[in-house]
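Read the structure below first, then the notes.
The complex appears here without one of its protein chains, the remainder shown in place.
To keep things simple, chains are lettered A and B as they appear, and every chain counts its residues starting from 1.
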Amino acid sequence: MSEHSTYTPGNSVEKWLDDRLPVVRFAKEHLMDFPTPKNLNYWWTFGAILVMCLGIQIVTGIILAMHYTPNVAMAFDSVEHIRRDVNGGRIIQAVHAVGASMFFVALYIHMFRGLYYGSYKAPREIIWILGVLIFILTVATAFMGYILPWGQMSFWGATVISNIFSAIPVVGENIKQLVLGGFAVGNPTLNRFFSLHYLLPFVIAAIVGLHIWALHVPGNNNPIGVEVKESRDTVAFHPYYTMKDLFAMVVFMIPFAWFVFFAPDILGHPDNYIMANSQVTPAHIVPEWYLLPFYTILRAIDFNVLFIDSKLGGVIAMGGALVMLLILPWLDTSKVRSGTFRPMFKWFYWLFAINFVALTYLGAQPAEGIYTVLAKVCTAYYFIYFLVVLPVLSRIETPKPLPTSISESVLGKAHA
Amino acid sequence: MIGAIDMFKTKFIIAAVAAMVGLTSVSAQAAEAGAPIERQNWSFAGIFGTYDENQLQRGFQVFREVCASCHGASLIAFRNLSEPGGPGFSEEQVKALAAEYEVEDPTAEGGRRPGIPADRWPSPFANDQEARDANGGSLPPDFSVLAKARGVTDPFPTWVFNYFTGYQEGGADYIHALLNGYHDEVPETAPEGFELAEGKYYNDYFPGHAIGMAPPLSDGLVTYEPGEDGVTVPETVEQYSTDVAAFMMWMAEPHLVSRKQTGFVVLLFLVLFAGLMYATKRKLWAGIEH
Partner (left out) sequence: MATQAEHSSTNRRDFLYVATGAVGAVGAAAVVWPLINQLNPDASTLALASIEFDVGAIPEGQSVTITWRGLPVFVRHRTAAEIEEARAVPLADLKDPQTDEERVKEGHEQWLVMIANCTHLGCIPVGESGDFDGWFCPCHGSHYDSAGRIRRGPAPANLVVPPYEFVSDTLIQIG
């Protein structure tokens, strides 16, 4: 967007700096004057909310690492030490733990917004793919973070998930041992997961930088999905969207604070208050809620397909669920971005959203009776949506007429 | 008009967040109990809940005189008993109490010395194996966080409401129920074909019903002094179990009171700040059709 450059160095010092390292110019162009469609709704504030979530997790995480001990004999007690003795430790620890859940709430909303408004379509494919990578890395980070308190769920969650690697033919068992640093989850596992849990958020932050860089090439998508045509379609990012995003962040902090201060353990599992014990498995092993949809898909494959056994099949299905997201820009070829103008798409989209919630619910239920059948049905629809519904709709659907521009659209709304 | 649409969207976002979050409770389940566990009227439940000092002192007495002979509380230091938000013992009382116990200290003569307030509660057994040997093979769990390590699986829609009431006292409910759930002999409500193993006791609420712990409480077992407020309470299993469950909740969550107090200030601030932000945002956007 250099052709829009709005920055003129005010004095000789600024000019000197600008000739050598144009950070002020960069900030002015990309954080302040960046032209942003003026019709973005509140679903568009979740990007900023996610940046805040990442920041909260990094700051509280660095603090927790100052007091935490990554050793199987001491990890559990050191987390309790944080809760009991460290100044403000109970709150900081709760912010980090609740923060993980709130991060995923925002992440899923952000993704479903992209899915509805077609934000993955050309020329924004790279933004979307980077976003999916961020999602996958965040899942990995959250999973490793959950191991650190070294409770029963930590231990058995790690055991169950690391067994996914053993599904890989021939080399699976070796890869599993490589990941765990032993034959089962133990001290080496805890230590390396702590190291990686500390590292990955910074990798995520770097990819977030790329994600925003890629966003600032074509600029934002918007609720009508019609590209910006002229300057009156946009407003400056600052102060208009900085203010709107900040407002949304504060609102987001209200349920966040509710959980931190009034129900810090309700999102967790009682069994994680029992120290890890390799001799006793808890009655129900349930991953954290944000992993449940993919956990359901993993469990849904309980049958062999040709030479692929059910275990490998489940792993393939779960990996495939993520691959669907990665190749989505080429599955949905409809020229119309926004779901608002796609009468048939809307129905399948909302069914997909409900289906996703159902997958989440089913992940927490025992794998028996009606639940296994429902899990298969929901898993099937997940894939059908991407592989059948979207490609077919792209060909047969007649979209509603699009407004010619953002300005026309907002004027029409105001006079309606 | 635009305001109304915004409002609708905002509500929608809140509802979506609530729905997503609401799902999580499905994972909050533990303790497969046979009979439903009744909720007790805990003073520390709910957003305004605080601990009752007299109850915590009584609960401590039950813990000390009954439970502590088999159960440890390794994360609790004597000093915790005089810290704000707890049973409210004085520092002198805690000092005297700590001195009644001997603790291990490799730097002391003979490896043992009288306790001081900074010491942790001494374990009744040297190690897990010794604890098992003394208890017919069962390991008496440590009490430090036990009240949070147990829970009750609430049916739908109760678990949804828990998110809005902040009810997290399932552990205390379970402990109370367990202590009142003993039967002298296997009752008719037992699962069909249930046979009690030697050295086990039948309990309605223990997973699998066969618990290794003999009924620890009986009416009149602990003699309560009248509280500071002169109130006397009955010396019954019901009362003992309520008191000790409350004390265990405090052990597991010693900063509950200050946490909730801070929470009120934070939430009040956020609501006020959100209001101001909204007004500012509206003013800013007033001249722009969007």
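Here is the rule we use: a contact is a pair of C-beta atoms (placed from the backbone, for glycine too) under 8 Å apart; a residue touches a chain by one contact, two chains touch by 3 or more.
All values derive from a computational prediction rather than experimental measurement.
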Residue among A:35, A:70, A:89 or A:149 touching the omitted chain: A:89
Of the residues listed, A:81, A:192 or A:216, which one is in contact with the missing chain? A:81
If I consider the whole complex, including the chain that's not displayed, which of B:47, B:97 or B:116 touches that chain? B:116
Tell me where the left-out chain touches chain B, residue by residue. 77, 79, 83, 107, 116-118, 269, 272-273, 276-277, 279-280, 283
Against the hidden chain, chain A presents residues 59, 63, 66-67, 81, 84-89, 91-92
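Quick note on the criterion: only the chains that are shown with their structure count from here on.
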Whole-Å gap separating chain A and chain B, where each centre is the average of the chain's CA atoms: 33
For a test of understanding, state which residues of chain A touch chain B in their complex under the given definition. 38-43, 77, 80, 83-84, 90-91, 94, 101, 105, 108-109, 235, 239-240, 243-244, 246-247, 250-255, 257-271, 273-274, 282-284, 286-289, 292, 357, 360-361, 364-365, 407, 410-411, 413-414, 416
Taking the touch rule as given, give the residues of chain B at its contact with chain A in the complex, in rising order. 1-2, 5-6, 9-10, 13-14, 16-21, 23-32, 47, 74-75, 80, 141, 144-146, 148-151, 162-163, 166, 168, 170-171, 207, 252, 254-255, 259-260, 262-264, 266-267, 270-271, 273-274, 277-278, 280-281, 284-285, 288-290
